[in-house]
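Heads up, one of the protein chains got dropped from this complex, but the rest are sitting where they should.
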């Protein structure tokens, strides 16, 4: 039913084995072959969604969505992914408020209770490491990390990479501009790690001086073989980027009002004017959303702005692919 | 499969075209032909529900229920409508609390995110005009207004009219009594507008002096050709009404305690005694609910009290019909 063109049957079996029953905690657990098959599947998931095909791929299966932290976007994307595939969800938002947790149930016990009820757990949590902890606790089913604090959000990286892959037909030989909070942005770091799996990528990182990549991160990324060029002024933006990836600078990161004001002066926002000046006609503008003080809504009408077009939709397709593979239904 | 008796195939195609893909923002966008087909469909939806027939009409489709304001009744009715038709929902209650909105995502972006995830958006919001704004933002799918502040709640009017239509077999030549807050009641105003589409209807409007219809509203309604007679005392209630439509007087409307007390003296509540005195044996008693200080629970046992019988059920049937038509599945 799923025709994955670029692999032999035996290769496919092996790669599927990399997903089936596995916890998805960190983006780093994926090989390029894993990503390859996942994107092949995601492309077919897109067809299901676009045609509103009733799918039975997850029929009879229950997926728990345990969201300890507000996120309507990621929550809605996973819920849509399960339901588009004919599966059902158990939806628990803020278990600390609406739950046995208020009677003192531990996080570990909540995980084991929902392990008993369902076939997979999608977990969002404020605390870094929560997903790995849950994966260790749940013995019999896969746990998928839907963001654990500022640690990891592997499906965000998958959808970002898929957006590039779908647009450019490859994940190597790309030049990108990453803007915003290079020091802290989880999504930016993950995207750098993701692109470092592929050859000959160059990333310009545009950020205020006080929000540059840490030296440790810089060394880590360079050791992975990706070319990173740090810039601080819009004049330094190169004109040949394949993509721009904008992230927001979170005010709460700053200890003093002064530090925030200093940084703010240097923040570059993606405006129609900035696109006119520095973007190519085929450059795409991405943003993991919400795009608060990152991308000017005046840019939305520009077809190159894909964040509320293909990028947000790709989140559903890649999560469908991941769920189907992890639940062993492909 | 759906046999709509009173129209030719060509007429049906045209009328269906009036629904498919359309935003449902205001009751005023419906013609009597639209209402006709919608009620024909609703009657068949009733059969599906009563027989618990598994329906596949919305199979493969996702409907987002974005409720920015608490309303278990309208929420439950739309959720039931989608699920009775074999569709699935994305349910987001209070997105301001449980969502990316807390990180500063705008209303418009939330709408576009759920546009990317689903096939229709049902929106409830405190702010008048929110539904029209959302309909403008969402380019590719229908937005259905499930109540935007004191502005519009078109599906409430549909279910009210359907209740009359089902009971009397027509929407013209009816005499009704509307009671409560004539100045502010959204549902009462909409029902008057709805009945003004049909010939020879007469409405008695019973309200405290301080809560009479505004002169503008009165002029507007009369220009539409409906006969309105304002009354303030229960003795003036005519004995030949086909229906009574009771609404509650909201205390928070009054600026002072005194004004509230003055109005309260004049509020007429529907009691068994009032029905005995003024209602006919075929008069039906409606209420959009909640019936707080509007209808005495002692009336519930009276078969003429339809608010918790057919009226609340008709909300599900009419919403099923609307969803099926708007999503192009009929």
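Brief remarks on what is shown
Note that the chains are named A and B in the order they appear, and that numbering of residues resets to 1 at the start of each chain.
Rule of thumb we're sticking to: contacts are C-beta pairs under 8 Å (C-beta built on N, C-alpha and C of every residue); 3 or more make two chains touch, one makes a residue touch a chain.
Keep in mind the model is a prediction, meaning the values are calculated, not measured.
When the omitted chain is restored, the residue from B:13, B:28 or B:53 that touches it is B:53.
When you scan B:270, B:312 or B:330 for touch with the missing chain, the hit is B:312.
Within the full complex, the residue among B:72, B:209 or B:261 touching the omitted chain is B:72.
In the complete assembly, the contact with the undisplayed chain comes from A:88, out of A:88, A:150, A:175 or A:271.
Interface residues of subunit B facing the missing partner chain: 52-55, 67, 70-73, 75-77, 79-80, 83-84, 91, 93-94, 289-292, 297, 308-309, 312-313, 316.
Touch with the hidden chain on the side of subunit A covers residues 56, 59-62, 64, 88, 90-92, 95, 97-106, 108-110, 112-114, 116-119.
Just so it is clear, only the chains that are shown with their structure count from here on.
If you average the CA atoms of subunit A and of subunit B, the two centres end up 41 Å from each other.
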